[in-house]
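Omission of a single protein chain aside, the complex is shown with its protein chains in their original locations.
Take a look at subunit A:
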Amino acid sequence: MYEATWLAYDPVIYSRLLTSMTLIFHIIFATIGVGVPIMIALAEWIGIKRNDPHYHLLARRWARGFVVTVAVGVVTGTAIGLQLSLLWPNFMKIAGQSIALPLFMETFAFFFEAIFLGIYLYTWDRFKSKMRHFLLLIPVVIGSSASALFITMVNAFMNAPRGFDVENGQLTNIQPLVAMFNPATPTKVAHVLLTAYLTSAFVLAGIAAFSMLRGKKHVYYKKALKLTMTSALVFAIGTAIVGDLSGKYLAEYQPEKLAAAEWHFETMENAPLILGGVLTEDNEVKYGLEIPYALSILAHGAPNSEVMGLEEFPEDEIPPLYIHYLFDSMVFIGMYLAVVSFLFVAASYFRRFNPYRRWLLRLILIGAPLSMVAIEVGWIFAEVGRQPWILRGYMKTAEGATTSGSVDVMLIVFALLYVVLAVTCLSVLRRLFRHYPAEEELKSDKWTGGGLDEL
């Protein structure tokens, strides 16, 4: 019987949409949750070492905004955690048997982080030694980065499943540690962590740049920029290096993802890298910028090496080709962030240049949302590039989904929820900082006495 497929309800499509939506929303707050504790720790540490109250205030104000984002991170994380079982019950049945260990360890990391975050936030003035308060932040840093580590291991497993055998449809010979330390784990974990740090540094830098662009001149903002931009440069270089290694991982273990990302149809040596462009109906690339040998270098580190093309894969196992644009955007933003942070650091190093010029501040400000965009497109590239598999080589996405009849309604419900959360979160954050600007806070008793000269 004929059915108009575009009208028919398909739980798989709605499950994918709902999962994507929740993850895209969660990842914003998760990234901040992973990266910002490091920046707070750096600021507080410098504040103690140099006995500089400006850095203490930075730590305090960042922490204040951080709690609000953590709250949204926690609730959306709880949502995705439950949704995995609700929307992908068949997948979770397999995952439960093979990759439950890091998922379980993640909850301990959350626990650890949550406990010390609670303590940290409410003990600013409780201890005589400032060092002791700083030490309470270390478990928060470890806990949040460890949650990213463990959850990324689960995602790595989906890309390169290892540590089990399949006999008559049953999983046997399960090795949880092999599953955790699969081939995708090293590059994926390193890249996710570094990009979370990079993005957080840029978001905080963007806030300081924004204040300066609006005419604020206090040295407080300059110190904020110096700290965040220097860290960002380090993280940006790390990101590019690990990004390159991720490409080599793909070439070896998920060549179809790399080939789709690069519109690389025929297996060949001396493969060029294509930037941008459009694809014609018969898969010709037009208007693209071709960089000779670059794809061979990205894939194997040598200009003449052979890179597998899409022709080698069955048609129904090729991911959507639009991921090309996602990959290009991510790499472009990566370069942009590295260049901007380099310019700032170089300008402040050579004292003759003024690093607080308006155009440079503007570039930094733009970098903040761009870095978040890079996180999003990076994830979408990685996830869509794995399609049609949910567990590469073992289970297709469609087989993992629920059969429930009401996923479409839930999609609407959650869309509304996220809109409401996003709007309130933004307005609360704005009010938090607008009503109590840093200058005012610096004037209060607590902060005077540390040599604060208004500039």
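As a working rule, a contact is a pair of C-beta atoms (placed from the backbone, for glycine too) under 8 Å apart; a residue touches a chain by one contact, two chains touch by 3 or more; residues count from 1.
Here, contacts and distances are computed from a predicted model.
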* Structure fact -> From the options "Peptide/nickel transport system permease protein", "Multidrug ABC transporter substrate-binding protein", "Protein arginine kinase activator" or "Cytochrome d ubiquinol oxidase subunit II", the chain left out of the display has the UniProt protein name "Cytochrome d ubiquinol oxidase subunit II"
* **Sole contact to the chain not displayed, among A:Gly35, A:Pro53 or A:Pro139** => A:Pro139
* Asked: Pick from A:Leu17, A:Ala41, A:Met105 or A:Leu245: which residue touches the chain that isn't shown?
  -> A:Met105
* Of A:Asn90, A:Ser305 or A:Ser348, the residue in touch with the unshown chain -> A:Asn90
* Structure fact -> Residues of subunit A touching the missing chain are 64, 67-68, 70-72, 74-79, 81-83, 85-90, 92-98, 100-101, 103-108, 110-112, 114-119, 121-126, 139, 171-172, 174-177, 402-404, 406-407, 409-410, 413-414, 417, 421, 424-425, 428-429, 431-432
